[in-house]
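Apart from one protein chain that is not included, each protein chain of the complex appears where it belongs.
Right, chain A next:
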C-alpha cells in the first residue's frame, strides 16, 4: 500500500505546485470562502511586517494568529509554499495510518462478536470483509488530498492547513493509544483555535476502551484516567501559553486571538452563519446571541458522547463536523477535514436517505458562492442577501449530510442487534421509525 500512497502524494504535490506557479494563486488567496480573518496568509505577512517595524502585531486588529505561528513563520516565511504542502501531506499520511489502524480494530471486534454469536442470523450481509476495507485508507487520503476545498486552502496558504495537520496528528496518536502525545496534540489544537476542546471527550472514551478501563462514572479508575489525561493536557497547554508569553513579553495575544474567536468583532463575510447574523443584530441582544451561538458548538459534546460511547471514532467525525459548521469563522479547509472521513463509513450507503440531494446542493452552492460574491461586491447588481442565502443553504446541506450519516450509523447498529429483516407482530415487513 505504500506505493499507491506515494503516487497519490506525488500527484497532490504536483497539482498544488502547478497552481502556486499560476496566476490563480493570488486570486484564490483573496477569496473569502477560503481564507478568514483568522487564517489569511496576508495577515500573517502583515503581522511579521509589523514585528519588523517594531510594533506588536497584536496592538492592531489585523493579526489574529497565535504567537507560535509567528515563531514558526519567522524562520519559514520564505518556504511557506513547501510548509503548507508538507502540512497537507502530513495530514493525509496521518489520516491514512489512523484509518488503517481503525479498520484493523473494527475487523477484530467484528471477529470476536461473530465468534460470540452476537449478531442475528439475517444481518450477515452487513458484516464487513477485509477485501472491501482494504482500499479505505487510500480513499481517505485521496478524499483529503484531491478534494478541491483542500487544494484551494493550500494554494491560498491558509493556516487552516496547519490546524488540520495538528488535529490529524492528534487523531493518529489517539488511535495508536499514546496518551501523552494525544494530550499534547490536543492542547496544541485547542491553543490554535478553541473549538477542538470538544474532541477530548472522544479521545478519553477511545483511550479508556483501548486500555480496558470501564466507562462508568462510579469507578475510581475512570476518574483516575481522566485526571491523568487532564493533567497532561493542562500541563502542555500551560507550557505553550507561557512560551507564547515569552515571545512578545505580554499577554496581548489572549484577547487578540481568543477574544476575537469568541466575541466575533470582525464581520467579514465567510461561509458560516455568524457574519450576517451579527451584522444585522440589535445591539441590545448581541451578547445573548453570541453566547447562544458559541454554546451551540460545545453543547453537543455530552449528548453525543453518551450516545456514541461505544463508537468514539464516529464521535470524532461528528464533533469535527459540528465544529466546522458552527464555528465562528469557518472556511472550506475545515470542511475538507471531516469530508475526508466519509470513505470510512462507506458501508452505510444502503441506509443513507438524502445523499443525492445533499451532494447536489453542496455542488451548486460551491459554484454559486463566487458568482454571487462577484455580483454583490464587483458588479453591484446583487446585494448581501444573495450571498447570505447561499451560506444558509450550504450550511443546511452540511447539517443534512452529517445527520444523515448519523442516522445511517445508528440504524446499522440497531440492525446488528435486532436483525436486518424485521417483522411486525402480524408477520409483514416492518418499517423502522424513530420514536
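Everything below uses one rule, namely that a contact is a pair of C-beta atoms (placed from the backbone, for glycine too) under 8 Å apart; a residue touches a chain by one contact, two chains touch by 3 or more; residues count from 1.
Here is the rule we use: contacts and distances are computed from a predicted model.
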Match the chain absent from this complex view to the correct UniProt protein name in "Trafficking protein particle complex subunit", "NADH-ubiquinone oxidoreductase chain 6", "Phosphatidylinositol glycan anchor biosynthesis class T" or "Ubiquitin-like-conjugating enzyme ATG10". "Phosphatidylinositol glycan anchor biosynthesis class T"
Touching the left-out chain: which of A:245, A:258, A:277 or A:298? A:277
Hey, which of A:210, A:309 or A:411 is the one touching the hidden chain? A:411
Name every residue on chain A in touch with the hidden partner chain. 30, 42, 45-46, 48-50, 53, 55, 59-62, 265-269, 273, 275-283, 289, 293, 296, 300, 303-304, 307, 325-326, 376-378, 380, 383-385, 388, 392, 395-396, 399-400, 403, 406-407, 410-411, 414, 422, 424-425, 430-435
